[in-house]
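For reference, the structure I am asking about is given below.
All protein chains but one are shown at their positions in the complex.
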Amino acid sequence: MADLTADLGFIKLKNPVIPASGTFGYGGEFLQFFDLDLLGAFVMKGVYSEERGGNEPPRIWETPSGLLNSIGLAGPGAEGLRGIIKEVASKTSTPIIVNVCGGNDEEYLEVARVLDVMEEVAMLELNISCPNVRSGGSCPAQSPSDTKKVVRLLKENTKKPLIVKLSPNVSDVPSVARAAEEAGADAISVVNTFLGLALDVKNRKPVFKNFFAGLSGPAIKPLALKIVWEVAEAVNIPVIGIGGIMTGRDVLEFILAGATAIQTGTVNIIEPTGSVRIINETLELMDELKIDNLEEIRGGLNI
Amino acid sequence: MADLTADLGFIKLKNPVIPASGTFGYGGEFLQFFDLDLLGAFVMKGVYSEERGGNEPPRIWETPSGLLNSIGLAGPGAEGLRGIIKEVASKTSTPIIVNVCGGNDEEYLEVARVLDVMEEVAMLELNISCPNVRSGGSCPAQSPSDTKKVVRLLKENTKKPLIVKLSPNVSDVPSVARAAEEAGADAISVVNTFLGLALDVKNRKPVFKNFFAGLSGPAIKPLALKIVWEVAEAVNIPVIGIGGIMTGRDVLEFILAGATAIQTGTVNIIEPTGSVRIINETLELMDELKIDNLEEIRGGLNI
Amino acid sequence: MKEEACRVITNTIIQGRYYLMKLESSHISENSKPGNFVMVAVSGSNDPLLKRPFGIFKTDPPYFYIYYEVVGKGSELLASKMTGDLVMVVGPLGNTFPEYENENILLVGGGRGIAPLYFAIEQYSGSNNLSLIYGARSKDDLLFTEEIGKFALKEKAFYTDDGSGFTKGQVTTDIKEIIERNGINITFSCGPDKMFESLNSEIGSLGISNFVSMEAFMGCGFGICYSCVVKGSDGKYKKVCSDGPVFRMEEIKWQI
Partner (left out) sequence: MKEEACRVITNTIIQGRYYLMKLESSHISENSKPGNFVMVAVSGSNDPLLKRPFGIFKTDPPYFYIYYEVVGKGSELLASKMTGDLVMVVGPLGNTFPEYENENILLVGGGRGIAPLYFAIEQYSGSNNLSLIYGARSKDDLLFTEEIGKFALKEKAFYTDDGSGFTKGQVTTDIKEIIERNGINITFSCGPDKMFESLNSEIGSLGISNFVSMEAFMGCGFGICYSCVVKGSDGKYKKVCSDGPVFRMEEIKWQI
């Protein structure tokens, strides 16, 4: 039977499947469906410093094979998250990743500091991609230099491994990835959602109060796979591939594109046991294709 | 009954539905399905100066609600196209748009000149977005200044109205659109396909010989609608919206986003009478929503 | 709460656009109470992507029923399922109407909102004195009146907006009299938001306990996507799927 281990260098995961931020709640909600120990790791819903209510509904919209969301990062704030983390950590030994959000560099740091000191937290994921901002708004992942600044700030002030999560909505994702790497990021996760628009013809209005929203799900897979390949070519740190992953075959495609591990997003929302199915399918497909371990195919395209 | 007229300024179309380049052959192939006079206009498959065989197969790949293509602009060359145009023009009075391709500015001009002198051609569409180039390759739509140069060259040397078709695979589509406008473009059509990747896990190879391919179809609609809105905000010339349009409701969404007319792409491939269905649905939906004409809602978002 | 492939036993038109689907699941049929709902996969493909929420209409272990109106592409696909087909279902989800004994409870149903109320009648009519107000657009949208007739209800009143078949009016038309006449101290209601708003202005301040079972756009149905929120009277958002779908009327911030 194939070896599913995914070695990020700073941590070895039992398998490469990591439910993504915002699509897995705080983990505990899934205990009723399966044992969290089955997962490679999981990422908690993004957290800001203070408690937030999130955006006015509607917050999601269905598109062909895709999902637009504008949740607005509702959540309990960094301090509030501590108790939630302790609770779920008592029920699983799977590494917990927290998704660190911020309105500015100081807030990123504040959130990171609060969570960095918790032994229950295995890694921080810095969410510098803010898909739910109205055009004109800006966020660090928009520019390599801003990215470098915030990543460096966090690396200087925190001890946990730092994953930097990138947005696909920028001119040149590889250059932002390289900036993160230079500033000391331990891994890159990519992609966050693609900016899209939904309109309500009847009321001649945008569907979302925030106007744009973030597109996820199988619709974006070919676009995400391209970006993951580009980023993996551009950096030497591990890349965690994200975007429309629905099957074990998708997992292996992302690994083949150069990812060391992957995150499952929308699939968790529409199929609560989806990530476990995907782990099983990955294993079966590896056995079928006689792939002994992920490193054997990672980035191994015959071009 | 609602008025479907779409007024591009330099030409008035009987309705806003224009089958897009590469998805409608040379028009004549559809005569067996319906009367071409039903359409607002139609765009011929892209043409280079010389005859081209196109890319090695496979040339298409199905993705969730999307289609990746890497056809490679197979075609008869500009001279060869003349006869084809005459033939189909003899069977319809619907305006014919030719999609002008080129490897460099000179070739664009060469192709445009050959077709500009034909009375059967109503408009030229300059295809400066080249989705089927391996990463690293470049094309004019990548930069505002290159765009300005080639558009100006064509405007100075041709007489037909010039539509400039933009790629979504650039940092900042609105600034490219503005460059085209400044150089004299009569209209903007947007979007061409999004760059994506498909991998064959079994053979550890890219599916396409050209590596990347262009994603089209309903999967991209929310992304295309966003870009069309941004471009329509940025320029004063008419915008022709393209991307995943499958229904009359989609048409009105693009008009609401600011488009004056729209192009139907992938739908023509999978449903030969799709464009006619879409025209009918648009009319029905306008009647249902009591929209008298397209200008009434164009760009008319209550934000 | 489980995710499982359930076999379609029957899927039949009740009337017009209204269907009743009988599905097999020991887990769901044995663990559901009035108010609970399920998320149903309407296709095996990626389009439509989301499961759709439907209230549990009744149970008969190992079977349970959903009653649905065909309103869009998801419910249309559901209507095309045949006996023997397997559909993925997550459930039972959400909270339930509270359980009482020997109380005078009024059920208020608007349109297809009858689903969880029918289940409540079936489950609670033995142990409580139930009354029912049920309204819909027209007589073609007011279903199960015959089945409801088989249960012992203290009073039942049917209304249609257009007066077809039944008394012309809304569920609020005679509600105060009905509450008084039957000594009602508790209401369970389910219907469109507009109905809740009228109910709130009519009976919200009578000092009785009002429970509403709400609908919202849903992604997951089990509390993790934060998409199904409604504004609470405390100004905070509540998740309809996991904080609800049943709320005390005063917990919600109504428009009117």
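General remarks:
Going by the order they are written in, the chains are A, B and C; count residues from 1 in each one.
By definition in this document, a residue touches a chain if its C-beta (ideal position, glycine included) is under 8 Å from a C-beta of that chain, and two chains touch if they have at least 3 such contacts.
The structure presented is a predicted model; accordingly, all values stated were derived computationally and were not measured.
Shown chains touched by the undisplayed chain in the intact complex: A, B, C. In the complete complex, the residue from B:P16, B:P64 or B:P168 that touches the missing chain is B:P64. Shown as candidates are B:T23, B:T92, B:Q142 or B:T282; the residue that touches the absent chain is B:T23.
For chain C, the list of residues touching the undisplayed chain reads 43-48, 73, 77, 80, 82, 85.
Where chain A meets the missing chain, the touching residues are 64-65, 218. One chain is missing from the display, and on chain B it is touched by residues 22-25, 29-30, 32-33, 45, 53-54, 57-60, 62-67, 69, 71, 74, 217-219, 246, 266, 268-273.
As a convention for this text, only the chains that are shown with their structure count from here on.
Put simply, the chain nearest the middle, going by average C-alpha positions, is A.
Chain B and chain C have Cα centroids lying 47 Å from one another.
With centres taken as mean Cα positions, chain B sits 34 Å from chain A. Contact with two or more other chains is made by residues 64-65, 218 of chain B. Those residues of chain C in touch with two or more other chains are numbered 46-47.
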